[in-house]
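Sending over a structure as structure tokens; questions will come in a sec.
Just one protein chain is left out here, and the rest sit where they should.
Should a chain be cited, it is by its letter among A, B and C, assigned in written order, with residues numbered from 1 in that chain.
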Amino acid sequence: MVDAHPSHEPVAPALVEVSGLSLPAAITHLPRPDPYLNVEDYEPEADAMALNMGPQHPSTHGVLRLKLFLDGEICFKAVPYVGYLHRGVEKLLENRTAIQSVPYVDKNDYVSPLTGELALVMAYEALLDVEPPPRAQVLRTILMELQRIASHHLWLGTFCLDMGGALGGGSSVFLYNFRERELILDLLEALTGQRMHYNALMVGGNRHDVPPGWEEKVLATMDRVEDRLAEYEAMTVDNHIFRSRTVGVGVLDPLLALEAGAGGANLRASGVDHDLRRDAPYAAYGQVDVRIPVETAGDCYARFLVRIAEMREAIRIVRLLVSGIPEGPIGALKPPRHVNAVKLPPGEVYVGIESPRGELGTYLISDGSPIPVRVKIRPPSLHAVSLLPYLCVGATVSDIVVILGSLDPILGEVDR
Amino acid sequence: MMRAWIDTLFAFSTTLRNVGRRRVTEPLPWKRLRAHPERYRAGFALTDDEHGEVACIACKACENVCPSGIIRVEGERRESPVTGKKRAYPVSFVLDMNACIFCELCVQVCPSDAIRMRTAWTIPGTSREDQVLTLERLRANAREGHLSWATPGRLRAMQDPERKNGEGGEP
Amino acid sequence: MSRVLDALRMIWEIGWLRGLVVGFVTLTVVMLIAAFTIWFERKWSGRMQNRPGPTERGYGGWLQIFADFFKLLQKENLTPTATDRRLFDFVPPIVVFVVLSSLAVVPYVPQGPAADASVGVLLALAISSLMVFPVWAAGWSSNNKWALLGAMRAVAQSISYEIPLVLSALVPVILAGSFRLTEIVGAQADWHWFAFWPPGPGLAAFVLFYLSSLAEANRIPFDIPEAESELVAGATTEYGGMKFGMFYLGEYVHTFVASSLAALLFFGGWEGPGPDGLHWMLAKALILTASVIHVRWTLVRYRSDQLLRLCWTYFVPAALVLVFAAGLWRILAGGLA
Partner (left out) sequence: MPDDVLALFRTRLGLEEVPPEGPFVPPETLPDIVAALKEMGFLLFLYCAATHWPATENRPEAFTVAYGLRRPGPGSSTARLRVRIPADGSIPTLSGLFAGADWQEREQYDLVGIHFEGHPDLRRLMLPEDWEGHPLRKDYAIDTHHFPWR
């Protein structure tokens, strides 16, 4: 039987220094499989088989297609195909003004739309050199953390679904998570009027101020969510089957994760102490002392632990901020009254924020016309999916499903 | 090994405890357990002004701002039968809900407090034409009620940078 | 009236006719129980997940299973072109046949089953282990890679878990000194249920038997061959309509039969407080079935290699030790008595 991985025990792991960065020695410089392996050159032990996983497959998180080359049931090459959800968002944004483009980025990462909005809005604000008022900043921070909890709820649910199936214990965890996610969506719905595509932010501030009694509702919901978090942990953390499926599976080299551009929990589970909320604070994150959970094992279980800890930390931040939202306006600019209300100066900016999946960036070029010349959205999910050719090699089909789930990719964001 | 199996048993107590909990799914369409908040945005309505005429002045601000380009307004200037003043009226106002993304930007820019969103969905239809809202349907929606809290004026007052009161969002 | 009774008594006297009648009644009742189990599973899993479960057809949705049955009957009989057509069509009835035929030797009343074989335990387990053939044939004839993977896993798993299953069933056999199921139940009279007396090996053997039969019936946490999140639907991927319905029914009948066997071997069958009889047997079997359902909707599943390792490194040695302990108890208790 697979017993607990030793590196999950609370002992300080050996560290290795790479370019001024301390990384856990046990998982750094792992041998890297060749993603462009010629299948003809491979000599299988059992019979080789090519298996098409997706785009219609229960656990490819949308419409990812993985072409797996199996040696028996062990994968020796994996080729991901993305683009089934490609909607040309970047082209659309290049034909929309700053006012019009915010609702579009909601649809990129549909599990955490608010972070997508913030990344775009902050890029426009950096271009215009506009600072939102403190009330808007604190409100944005609260929204981001609420969105992070909701996003991790959905991730945990689907992760267990991948392991336990739609007709089993996985779906129990899944539905418990949705039960609490609904409560958070109720909060966001009361604030913005929508449950999914909020359009809650605008250049220079927020579009919606808090409704009366919202803060008390947030605090009550946080109590409930924290209470129920223990319930998911009872079903997962020490569960023998859950541990057998995740511990030691999909070990991600921190160097590979960095070079591939992965972020968020995928990076922090591999021992890289990096979080933009603390390292390059935006919104009101400078006012709170964000504690960053870091694990050093780099496997699926470590990613799970990091995300659970992030949920607790997000609850703490929300509680801290919601009781002291400063008074004042929520917008720095006049509320827009027509489509060209925001005049863009020429310039070129890049702004990155910490979305639940990693660094979500917006690279924006403007030449002074009402619409930008180029909007490039840096999706953390795309970089997570690009890790699959490395992580899937040596894993069974069952493991690949778990590895894919643990990376938390949102295909809407991958394909844009 | 033994401890791991015993820890696994906690999962059973969790699911067993949940058997007694209140169910959270809504038995739609028969019963709705929770009401939508007053800011909920689902449908559209064109409200009347204080004289009982359509408040829309056919300025095309919503048509221009709509990111999906689903609004078409055609207007003409004529004399009001009530006040006798001359102003623009919409001759046709078409809003295609098939491609609407419910971003509320049309409400955001409306200068005359005309267009508002509703908390109630339009009735499901059997063809795409059923989802195309015309001037008549939009005004009928307004008479039917279920209007969202957000009017163009309230939204912009809430976002105003010179706003004194920190407590926004009072309905 | 008395003529009817006389006729019935006459039938009862003739062995094969009695077997026919008892078998027919058993099959009908068990099929209905399987349908009830499906309804119960949906309801119970719904409650576990704060959902209502089926609510529309009949009070509490109890007619839903029949609605589903008629829906499956009406569905188009789809067969992919690349399948081995004859084998593909032949498999689903075989599944139902195999799971139902083990009922021939499983008694629900003290009077015995349709055929009270002297090696009833072995026969019941042997017949139910035949399931591996139709599942393999289903996976092979589907000509689908997912089905093939599922079938390979199913074969590996079934063959492995056969061993702890039979070995743990040997413990009550040794304790009772008979392979005949009615005699095993008889040996548990006066509350000498093998799960509790002798203390230790009986209970451990029950746990092994329970887990192994979960693996045999492909239930979570051992439902590797189906593994819908990995293998779409495993060996049954290409099956639709009533062909799938037969697999589905077979799965639930299999679960109920395994639970009945566990009740007979370890919980004294129809023995119980008050009058003995069918009601106790059914109650025990249904409680065990319900526990299987609860386990299914609580746990996630193992990986196939972990499952096999679990079997060969823990279950098989433990079962061997239990058989040895049961033999030792038998000698000691026999010597003492």
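We take it that contacts are C-beta pairs under 8 Å (C-beta built on N, C-alpha and C of every residue); 3 or more make two chains touch, one makes a residue touch a chain.
All values reported here derive from a predicted model rather than from experimental measurement.
*Asks:* With the missing chain put back, one of A:E145, A:E180 or A:D415 would touch it. Which one?
*Replies:* Spelled out, the listed residue whose C-beta touches the missing chain is A:D415.
*Asks:* Of the residues A:G88, A:P212, A:G368 or A:G394, I need the one that contacts the missing chain.
*Replies:* In the complete complex, the chain left out is touched by residue A:G88.
*Asks:* Given the contact definition stated above, which residue among A:M49, A:L167, A:L320 or A:V373 touches the chain not shown here?
*Replies:* Residue touching the absent chain, from the options given: A:V373.
*Asks:* Residue by residue, what part of chain A touches the chain that was omitted?
*Replies:* Answer for chain A: residues 18-21, 35-36, 82-83, 86, 88, 90-92, 94-95, 255-256, 258-263, 267, 272-274, 276, 278-280, 347-350, 352, 359, 361, 363, 365, 373-374, 376, 378, 382-383, 386-387, 390, 415-416 touch the chain left out.
The rule is short, and it goes like this: only the chains that are shown with their structure count from here on.
*Asks:* Would you kindly tell me how far, in whole Å, the mean C-alpha position of chain C lies from that of chain A?
*Replies:* Between these chains, centre-to-centre, one finds 44 Å.
*Asks:* Could you work out how far the Cα centre of chain B sits from that of chain C, in whole Å?
*Replies:* Averaging C-alpha atoms per chain gives centres 55 Å apart.
*Asks:* Which residues of chain B are in contact with two or more other chains?
*Replies:* Residues 8, 11, 14-15, 18, 24.
*Asks:* Spell out, as numbers or ranges, the residues of chain C touching 2 or more other chains.
*Replies:* Within chain C, the residues that touch at least two other chains are 48-51, 297-299.
*Asks:* In the complex of these two chains, what residues of chain B are touching chain A?
*Replies:* Interface residues on the chain B side: 1, 4-5, 7-8, 10-11, 13-15, 18, 24, 34, 36-41, 61, 64-67, 101-105, 108-109, 111, 117, 148, 150, 155-156, 158-163, 166-171.
*Asks:* Once bound in the complex, which stretches of chain C touch chain A?
*Replies:* 45, 48-51, 145-146, 149, 152, 220-221, 223-224, 226-232, 296-306, 309-310, 313-314
*Asks:* Hey, which residues of chain B end up touching chain C in the complex?
*Replies:* Spelled out, the residues of chain B in touch with chain C are 8, 11-12, 14-16, 18-19, 21-25, 27.
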